[in-house]
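For this view, one protein chain was removed and the others were kept in their places.
Labels run A, B and C following the written order; every chain starts at residue 1.
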Amino acid sequence: MQPLFDYTLRLADNALVLGHRLSEWIGHAPVLEEELALGNMGLDLIGQARSLYAYAGEIEGKGRDEDALAYLRDAVSYRNILLVEQPNGDFAATMMRQLMYAAFAYPFTTALAKSKDATLAAVAAKAEKEMAYHVRHSAEWIIRLGDGTEESHARTQAAADELWPFVGEMFEVDGVERELIAAGIAADPVPLKAEWERTLTRVLDEATIARPRDGWMQTGGRAGRHTEHLGHLLADLQYLQRAHPGATW
Amino acid sequence: MQPLFDYTLRLADNALVLGHRLSEWIGHAPVLEEELALGNMGLDLIGQARSLYAYAGEIEGKGRDEDALAYLRDAVSYRNILLVEQPNGDFAATMMRQLMYAAFAYPFTTALAKSKDATLAAVAAKAEKEMAYHVRHSAEWIIRLGDGTEESHARTQAAADELWPFVGEMFEVDGVERELIAAGIAADPVPLKAEWERTLTRVLDEATIARPRDGWMQTGGRAGRHTEHLGHLLADLQYLQRAHPGATW
Amino acid sequence: AALAARFQAKVDAEEKIEPNDWMPEAYRKTLIRQIAQHAHSEIVGMLPEGNWITRAPSLKRKAALLAKVQDEGGHGLYLYAAAETLGVSREELFEMLISSRQKYSSIFNYPTLSWADIGVIGWLVDGAAIMNQIPLCRCSYGPYARAMIRVCKEESFHQRQGFEIMLTLSRGTPEQKAMAQDALNRWWWPVLMMFGPSDKESANTDATMRWKIKRFTNDELRQKFVDATIPQAQHLGLTLPDPDLKFNEETQHWEFGEIDWAEFKRVVAGDGPCNKQRIKQRKTAYEGGAWVREAATAYAEKRAARARGAARIAAE
Partner (left out) sequence: AALAARFQAKVDAEEKIEPNDWMPEAYRKTLIRQIAQHAHSEIVGMLPEGNWITRAPSLKRKAALLAKVQDEGGHGLYLYAAAETLGVSREELFEMLISSRQKYSSIFNYPTLSWADIGVIGWLVDGAAIMNQIPLCRCSYGPYARAMIRVCKEESFHQRQGFEIMLTLSRGTPEQKAMAQDALNRWWWPVLMMFGPSDKESANTDATMRWKIKRFTNDELRQKFVDATIPQAQHLGLTLPDPDLKFNEETQHWEFGEIDWAEFKRVVAGDGPCNKQRIKQRKTAYEGGAWVREAATAYAEKRAARARGAARIAAE
């Protein structure tokens, strides 16, 4: 049970942290339609997170519900990849982060929809449709921004360069995942790398953005070794629940 | 006892909130000497806050120490004026906020140093020396920035215009203060307004900044009716204590 | 004159005026102002609520609030589109908002200081807005009426969610109950001001009533709102911050205290707690995002040029 709990928690944390980041754009987006699009993508992810947390809590069997998991764990207990906790930066950086994540999450949810675990499969099937849109939407923006003005091009290249070290972590596999992949429950990310590469290459090329060099990759999220950003994000997210222990909202 | 508690808390909250705002500049200032100056001014204010919170807790007599008061009250229970909770903005806005506050706090602490309450008088006497430096330092910067480049001038004028509605609140007197002023404990802010005006006029003139029109003034801090900014500030400040109730740090 | 008569006849017959129909210039101007200000209200209204999304205290509330704010943005889009049918562009209208030449509902000039404010906004602000908007569903101008029908449906849902937040708080801890009461204390009077000045002070009502843009007077709607809301507050165990509140058995209406019209005028004129902050936020986002819009335009032009180039080559 424990590996399945860990695994589900990782997926839930990825979705919540990224959904929360997108929700930070409300009131700050460059154009109203984008404020709605960012919010909608955030809603998709928060919805995925809720389903996954609920399932994780059931698996764990200690009575922790979605809110206990989201609001009452410290940063060191969070299991998301480091990419999703990176600050929004400018609009190009947000779209680049979304492209990098969704270009992985789309084939990943396609694969996970075949999981022997019926709940994970169902969550993945629903998420798959959502992630298809996220890839399309973020790709369209990266192309517009990369092949737009000098300024937008520079910002988009800077975003690619800065976020590139965070993409490797999506394709890591550890003991927990190896076990679950063997059992047909988890989706193996390694075979998905080729599709991810193809998507990124296609989009960056069309956006006239130079693909950054593959160097050392950031890592540590699965072990709770986060960047300094997650602590601040959680202080915001969790404050009310921490200030009113045991209250119902 | 209650009016004295309320009054002391107001002074403590002003100092803590402003000190916290200044401390947010660490790692972000335009030049190393300024990072140190901003930090030092922050330390002065946090020091004043600590003395005042300790005294407030004694007066209240319910066992609340400086940390119980600073970390365990919600925004609606905070009593600071709205000026000090305004976001730092750019360096001109921070210096403008500091000038506006210090140009009041300096004569205020001079007056409060004559309080019949020995503790308040002692805290004020120490603070007076500190605030004299804050006035000088912020005034020097406002003059440099106002009479510097076109850009710095524009930013400084914008800061003056944006923060002006927050200056009136410093000179309000309510029932709590009237009672304590009559008892020779509190310092009456109204007679200090002339000196404040002189300081601001002198500095703004030399800085070639147009004094904004006196219009409607923001108010409400003494009643816990804050701006939207304080809640975010306190979520940051208080998070750890809220997440670990009862722990000693 | 014949056109004007025919126009008024349509209106009197409860027929819709559509974009291509003739309309008096004053009708068109009034509608542009009203629809634009309604749209501006939706998008400025996203800000006080947006202030609590990242701190929403449960995932259910987080998702609901984010969805509510999305709906409001969507309402803004429909309404800007409805205004555009009258011959203005959205960019012009947005410029008028950020330069303060057009207004938005003054209720959004108040700050959201606690989570309970989010409940109160759903319950009372959406509640008052619905009361103002339901009659607009029968507005003579077709695009506006149709937009209002969609808006009202979604806002009813939001109002129920807001009430549900209040219910949860009122059944919660002492701190939560106090939070709910404090929020109600701060928002009640500004909400009553949402219905506008009292009838005896209102200019311009005749034309808007005649053109069936407005159906009920300010005081009529305000009274309806108070009568509907007080039982809800009682159900929540909350008190209204109005010592003059008294049920009149004869009229079967709740009598309430005098609204501070000086505050109303001041806030509408620009001197409310959040006026400058709201405009600054929308303006900063807009100006800060100029490079994004410029990029989109530049890209579209490049694409069009490439398509023309390709077409030329294909033709050769």
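Operating definition for what follows: a residue touches a chain if its C-beta (ideal position, glycine included) is under 8 Å from a C-beta of that chain, and two chains touch if they have at least 3 such contacts.
Source: prediction; values computed, not measured.
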In the complete complex, the chain left out here touches which of the visible ones?
A, B
Touch as defined at the start, partner being the missing chain; which of B:A56, B:A70 or B:L230 qualifies?
B:A70
Could you tell me which of A:L16, A:A37, A:A54 or A:A75 touches the chain that is not displayed?
A:A75
Using the touch definition up top, pick the residue from A:D65, A:E140, A:E162 or A:D188 that touches the left-out chain.
A:E162
Using the touch rule from the top, list residues of chain A that touch the missing partner.
74-76, 162, 165, 215-216, 218, 220, 225-228, 231, 235
Touching residues on chain B - with respect to the absent chain:
16, 20, 23-24, 26-36, 39-40, 42-43, 46-47, 49-50, 53, 66-67, 70-71, 91, 143-145, 147-149, 151-152, 155, 236-237, 239-241, 244, 246-249
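We take it that only the chains that are shown with their structure count from here on.
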Between chain A and chain B, what's the gap in Å when you average each chain's C-alpha atoms?
41
Roughly how far is chain A from chain C, going centre to centre by Cα mean, in whole Å?
34
Between the Cα centroids of chain B and chain C the separation in whole angstrom comes to 36
Going by residue number, chain C touches two or more other chains at 51, 55, 175
Scan chain A for residues touching two or more other chains and write them down.
236, 239
